[in-house]
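These notes concern the structure reproduced below.
One chain of protein is taken out of this complex; the other chains stay put.
Letters A and B mark the chains in the order given here, with residues in each chain numbered from 1 onward.
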Amino acid sequence: MRRLVAALALAALLTAGCGKEGSPPVKGPQPDQLPVYPVATGFQLPDSPTWTAAKRRGHLVVGAKEDQPYLGQKDPATGTYSGFDIEIAKMMSASLGFDPKTISFRTIASANRETALQNGQIDYYVGTYTINDLRKKQVGFAGPYYIAGQSLLVRKDEDDINGPQDLAGKRVCSAAGSTPLQRIQRDYPKAVAVAYDTYSICVDNLLSLQVDAVTTDDTILMGFAAKAPDALKVVGAPFSKEPYGIGVSRGDTALRFALDDALAAHEKNGDWKRAYDATLGLSGVPAPQPPPVDRYPAG
Amino acid sequence: MDVLIDNLSLYGEGLLGTIELTVYASLLALVLGFVMASFRVAPVGSLRVFGTVWVTVLRNTPLTLLFFAVMLGLPRFGIVLPFQLFAVLALGCYTSAFICEVLRSGINTVPTGQGEAARSLGMTFAQTLGDVVLPQAFRSVIPPVGSTLIALAKNSAIAGSFSVTELLGTYKPLNEMGYSIIWSFVWIAVGYLLVTLSISAVFNVLEKRWGIAR
Partner (left out) sequence: MTTALYDIPGPQARRRHLLYGLLATVVILGIVAWALYLLFDTGQFTAAKWDPFAYEGIQELLLHGLGNTLKAFAYAAVLSLLLGGVLACGRLSEHAALRWAATVVVEFFRAMPVLVMIFFVFVALKVQPLPALVTGLTLYNGSVLAEVFRTGVNAVDRGQREAAYSLGMGKTQVMTHVLVPQAVRAMLPAIISQLVVALKDTSLGFLITYEEFLHAGKLIASNLDYDLPFIPVVMVISPVYIGMCMLLSWFATWVAKRQRHSLKTRKVEVAAAEPGPLLPGAGQQLQEPPSHRSGPKTS
């Protein structure tokens, strides 16, 4: 045991102190400046147990994704999160009276989102969370704040694929077990579906010519395209509708309505568009109209 | 109870997935383990080194890391296989290292006199090993091989997290459908007990027929 510790200490000493400072440079276009959201002063929401608990804590705990560039991505070295979803989370925080700088982000895997909200591990969740009736039975949804749709990512020099109708005989990649993959297999059986564990591997294989297209929500694809604008592009009109919502605890209707109000306000005053332009907009796709908020009743 | 009856096909698929993984990976592990064990006792130095490196590295690799490397790494070289095959490969190779050690210690339990007698009859290495030593070693390795394969069946649960259909993975759809998580897990546990108990039953029969107490 002592030998182990000694060896580890040695390894630590060797690796530390001989590196370049900071973290590796980030690729792709960089936003000039991220929008700043003024923090609401004197905001009160006593009906919301989540909000009161956060007030006592002094900051919000927000669930997010960590592997989707320009949507929700964690910088491996610095641990900071960035992307469109993160901007939405920050807007909400400002409107709820908490300085966005104080948000503590948590990576929550897709499979654990409902659990994390139900047991109060996080206050709300912003991360390509599609609103559907099955999930509404378990959690509440503020929003939608964006309507995504399944689309296709191809190499820049690809001219043959302009939509799902062109996929016959092509190798199409998506995440194993995901809805987009099932849709391709069901609706376009002539395409050769390839499944990998994560989208980044699909993109890797797309770049190395192993597959001809990657398919999932256009937002995720746009994020990848924005990272490598010289090599990748998103093609075709979206062929499904995925309204993204902010997940909250199902019982906390007060918080849900407050977030709905906040979303509507930020969409109106232009924050929403500024946030889009600074993140997903870097892929070259102009900002769409934000979708109307669906303020469904409690119960 | 409802969870099981409502989702019998889902559980069935999961159980079948686990059984398939276990059977295929066991076969691979037994073959590879046998090959490596014969490498390790062979008179050719480089084969012995290869066998030793194989066993040492694999026994000290976390299985999750091996899955990670095989499932996500091999596709980078253009080796695109179904996930289940990748899982069988990872599980089989990992377990082969343990099978190899079981077989080798089984060979060690055969009295030296047996090998010496075989040699004095003029048998070659292959004959000594194949006709005299291994048949005897086989008897004493039945229980440890059984334990190793039970461990393999339990290890197959990791595959569920790498997009392979198997028993543990069934909790996800059940959870999404809103069934009681506790009960889903109870039935998953029962499923694993079924698999491990069947393996140990098979090996009990094998041992009764061919095993010997030494």
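Heads up, the rule we're going with is that contacts are C-beta pairs under 8 Å (C-beta built on N, C-alpha and C of every residue); 3 or more make two chains touch, one makes a residue touch a chain.
In this text, all values refer to a predicted model and were calculated from it rather than measured experimentally.
*Asks:* Kindly note down the residues of chain B that lie in touch with the hidden chain.
*Replies:* Contacting residues on chain B, toward the hidden partner: 41, 43-48, 50, 56-57, 59-65, 68-69, 72-73, 76-78, 94-95, 98, 101-102, 105, 107-108, 112-116, 119, 124-125, 128-129, 133, 140, 143-144, 146-148, 150-152, 154-158, 161, 168, 171, 175, 181-182, 185, 188-189, 192-193, 196-197, 200, 203-204.
*Asks:* What chain A residues would touch the chain not displayed?
*Replies:* 1, 3-4, 7-8, 11-12, 15-16, 19-28, 66-67, 69, 74, 76-79, 107-109, 112, 115, 118-119, 121, 198, 200-201, 203-204, 208, 224, 227-228
In this section, only the chains that are shown with their structure count from here on.
*Asks:* Measuring from the mean C-alpha position of chain A to the mean C-alpha position of chain B, what distance in angstrom results?
*Replies:* 39
*Asks:* Residue numbers of chain A touching chain B in their complex, please.
*Replies:* 111, 114-115, 134, 137-138, 176-177, 194-198, 201, 204-205, 208, 210
*Asks:* Please output the residues of chain B touching chain A within their complex, sorted ascending.
*Replies:* Contacts found on chain B: 71-72, 75-76, 78, 80, 83, 162-163, 172, 175-178.
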